[in-house]
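Sharing a structure below in structure tokens format, with a few things to ask.
Just one protein chain is left out here, and the rest sit where they should.
Residue numbering begins at 1 within each chain, and the chains themselves are lettered A and B in the order written.
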Amino acid sequence: MREAAIVAFAQSASLRREMDRNEVEILIPVIHELRTSAGLGNEDIDFVCSGSSDYLAGQSFAFVAGLDAVGAWPPVCESHVEMDGAFALYEAWVKIQTGSADLALVYGFGKPSMGDLPITMALQLDPYTQTPLWPDAVSMAALQARMCMEGGVCSEAEMAARAVRDRRNAKQNPKAQLKGDFEVEALLAEPHLVSPLRRHDCAPISDGAAALIIASAERARQICQRPAWIRGFEHICEPQDLGVRDLLRSRSTELAAQHAGANRGKIDVAELAAPFTHQEILVERALGLGDEVSVNPSGGALAGNPLMAVGLARIGEAAARISSGEADRAVAHATSGPCLQQNLICVLEGD
Amino acid sequence: MAPVSDSESSLVTTQRLAYTYKRSLGPVLSQFFTALRERRILGVRRPDGSVMVPPREYDPDSGEAISEMVEVSDSGVVKSWAWVHAPRPAQPLPHPFAYALIQLDGADTPLLHVVDAGAEEQMQTGMRVRARWAEPRGGGIGDIAAFEPATGATGE
Partner (left out) sequence: MSEDASEAVELLRIPVELDYTYSAGQSASRFLRAIAEGRLLGQRCPVDGKVYFPTRGSCPQHGVPTAGDPVELPDRGCIVTYSIVRVPSENIPLELPYIAVQVLLDGADTVLMHVLGESSLEDVHMGMRVQAVWRPRGEWTTSIGNILYFKPTGEPDAPYDSYREHI
């Protein structure tokens, strides 16, 4: 395997509603900051890959406009996925594995506040038998949450504890959207949003962008003092239909973690993009995370959830902790599809 | 562009995106929706003998093509549910209702649909429900207007 590492990371703040800037304008300063911090010009970058979804803000071909923030003259080698930027990073990593790129710029952006996000997400369901019923994303997650609660997987107090932990951690993250000190009991006194889920069980709706640079070993050493080496990278997908899946565990996360070798060493930090509290518990369990692991030091998706960038930001946050020397080994997670249908695991290590 | 409001630095308006596509069904879903019009619910038999509702063209485990249709009951058991306090305009019922995973008698996988139970207190995992058929039919999954609590009560 060809060694590759994350060498730079930048992200916007996660905002409930960014009214003043369009998607490209959210992205421009992020890309600018990233390239400046890495000391790179466009001529240094030999692959650009992005993740976004035009449905979020209702702007057709927004991913083409997104390239305005990068610059595409002379023409650049470029690709795009209609998924979180974390999956775009996977493509860039594979490209580096093949030897056809040494330095790639990867970004993700989303402005879901422009539409009714939970309803927009119904478009990812089966278009014949499910989308016409318009089951919103919170309702879909609530079906899984009830199964988990009644199936003995987790209690509502354990779920609320995830929100408390993540919002507390997010106090250290200037880019986070939901932060502060909360009490489990007080959260449980709140009314249900879609029963059995309360507002704190759901990741916020966030506008934002994230970007990072992935480099081959030779280039990584030139750019970064302590690169975050990618030592395992996998994503695994389950069927779309909830009825044929085991919703009480995240089997695809388990497999992705196994293939990526997540448990081949001690994990210092785990950054998870699970957008609901019970799903965070399912991912923690699938990864076998114990109390000694610092989970979501950034606050994770529950503290800021810029769709299409949130998973990439988790990898960036984990990488930043490696590069700073704060952690030696980290696991980052991204997800896609209803109820943790598809999961990506990236294992990062310092020198 | 006609601005409806003016935030600090951006002009703002509203827009509606409408996709008016027709969808072709293929042989398996065509049988399913044709049967729904006749107030019958069909599943498909998987290689392990179990019955999947709604039917799919391929076995989700093996990818093997499957096509043996099996009629199941229009009543069954709620396996999980989510109570929607504030329905959105696009959703099937104008008043509070439950999205539910409903395992119909004769099926081995649950169907996603809605339960019109009146109040959250009437909902319970394991409760029995029965399809309430729409009039007229022929329009897709909405041929089942909703499921309703079945008299007789709860428990499998």
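Everything that follows uses one rule, which is that a residue touches a chain if its C-beta (ideal position, glycine included) is under 8 Å from a C-beta of that chain, and two chains touch if they have at least 3 such contacts.
Note that this is a predicted model, so its numbers are computed, not measured.
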item	value
Touching the absent chain when the full complex is considered, from A:Arg21, A:Arg249 or A:Arg285	A:Arg21
Residues from chain B at the interface with the omitted partner, ascending	1-3, 7, 9-25, 30-31, 33-34, 36-38, 90, 136-140
Residues from chain A at the interface with the omitted partner, ascending	18-22, 24-25, 28-29, 31-32, 35, 42, 55, 57-59, 65, 67-73, 113-116, 119-120, 123, 127-128, 131-132
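Keep in mind that, in the parts below, only the chains that are shown with their structure count from here on.
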item	value
Separation of mean Cα positions, chain B and chain A [Å, integer]	29
In the complex with chain A, residue positions of chain B that touch it	7-10, 12, 15, 17, 23, 25, 29, 32-33, 52-54, 56, 60-61, 79-85, 88, 90-92, 99-101, 109-114, 120, 125, 140-142
Residues on chain A engaged by chain B in the complex (per definition of touch)	19-22, 58, 116, 119, 126-130, 132-136, 138-140, 142-147, 150, 192-197, 239, 241-244
